[in-house]
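For this depiction, one protein chain was excluded, whereas all remaining protein chains were kept in their positions.
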Amino acid sequence: MRLARVVGQVVSTAKVPELSGTTILVVEDIAPESDGESGRYAAVDLVGAGQDEVVLVVSGSAARVDQATTGVPVDQAIVAIADTIVTHGEVTYSK
Amino acid sequence: MRLARVVGQVVSTAKVPELSGTTILVVEDIAPESDGESGRYAAVDLVGAGQDEVVLVVSGSAARVDQATTGVPVDQAIVAIADTIVTHGEVTYSK
Amino acid sequence: MRLARVVGQVVSTAKVPELSGTTILVVEDIAPESDGESGRYAAVDLVGAGQDEVVLVVSGSAARVDQATTGVPVDQAIVAIADTIVTHGEVTYSK
Amino acid sequence: MRLARVVGQVVSTAKVPELSGTTILVVEDIAPESDGESGRYAAVDLVGAGQDEVVLVVSGSAARVDQATTGVPVDQAIVAIADTIVTHGEVTYSK
Partner (left out) sequence: MRLARVVGQVVSTAKVPELSGTTILVVEDIAPESDGESGRYAAVDLVGAGQDEVVLVVSGSAARVDQATTGVPVDQAIVAIADTIVTHGEVTYSK
């Protein structure tokens, strides 16, 4: 799962009908996944995440396992809000 | 979901039969995706997106959840047109 | 879908039985998908693509949607040959 | 499968219900999967991996094949702890 921070939201009226009623947030990877460019992308919110909160994002078919997104054409979903992240024995993030 | 801009179209006559009748647009990521993809690729259009519009693109099996692409060998689909994108409290894109 | 050019072929005798009878071409992304090294990989050919032709490649389970690859362990397939690609209003590729 | 090292843990109370009872560890690729930043991400632990242990991580739907994660919205899971890794005829890692 990607570790990311909520940085914003996408508003869209013209969309496939199954997306109606979903909240689509803009998130940015906090642990740089690859070559420097911080990954910014959109994910459907399943847990009511707030601005700047650090979240767990699942990608692919995992985004449609929860009841709320079954049959919805999404490929990234926020499934948890991190309280704390411990790395190398230290608390590197605390809500 | 990837945030991308419509930059063009692919026209193809020699294709698997299931692709007949689909519109395949060329899109470019506006927020450089983290996984290395500099981000110009083709996606089937499900919402009638226009040139230069910013769209939400789903990848993988999510591209075949909508009725229009069930059983069609596609792995990226445009599922929404963004009206506005807010990041860090500011409107960073408005249609 | 990835936009790629056919650059060669892989010949293999020792393979899982389901791959027998498939044509496996070597393709290279034309739109530099990553930050320098153009992506070169192998894809099963579903449309009789020829050397140097520009093609649409699907990845993941999409590669097994077509009848010819159902039940075959492949994760990339050529599903169309591009006639023309238009980007920013200009024909950037014509067969 | 990704070769990664356990570097920490994510604690979260606000999460989709299916995630309750899972242990989510932070892992870092030991073989730099990307060409710059080492990949750091979260994976559900299926084998009781300990801090600094080198593990095998599966991604995508493979993370939900095991009984413990069937129906759970996860896309990365630790499925084995490496005892030894041999590369180019040499033991490059031993537990």
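All chains are identified by letter, namely A, B, C and D, in their written order; residue positions are counted from 1 within each chain.
Here is the rule we use: a contact is a pair of C-beta atoms (placed from the backbone, for glycine too) under 8 Å apart; a residue touches a chain by one contact, two chains touch by 3 or more.
These numbers come from a predicted model, not from an experiment.
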{"item": "Where the missing chain touches chain C, by residue", "value": "2, 7-16, 18-19, 24, 26, 29, 32-35, 37-43, 51, 60-61, 63-64, 71-76"}
{"item": "On chain D, residues whose C-beta touches the chain left out of the figure", "value": "1-3, 31-35, 46-48, 56, 58-63, 65-66, 77, 79-89, 92"}
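Here is the rule we go by: only the chains that are shown with their structure count from here on.
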{"item": "Copies chain A and chain B touch via same or different residues, half shared test", "value": "different"}
{"item": "Distance between chain centroids, defined by C-alpha means - chain A, chain D (Å)", "value": "19"}
{"item": "For chain B paired with chain D, centre-to-centre distance based on mean C-alpha positions, whole Å", "value": "31"}
{"item": "Shared-contact residues (touching 2 or more other chains) in chain C", "value": "35"}
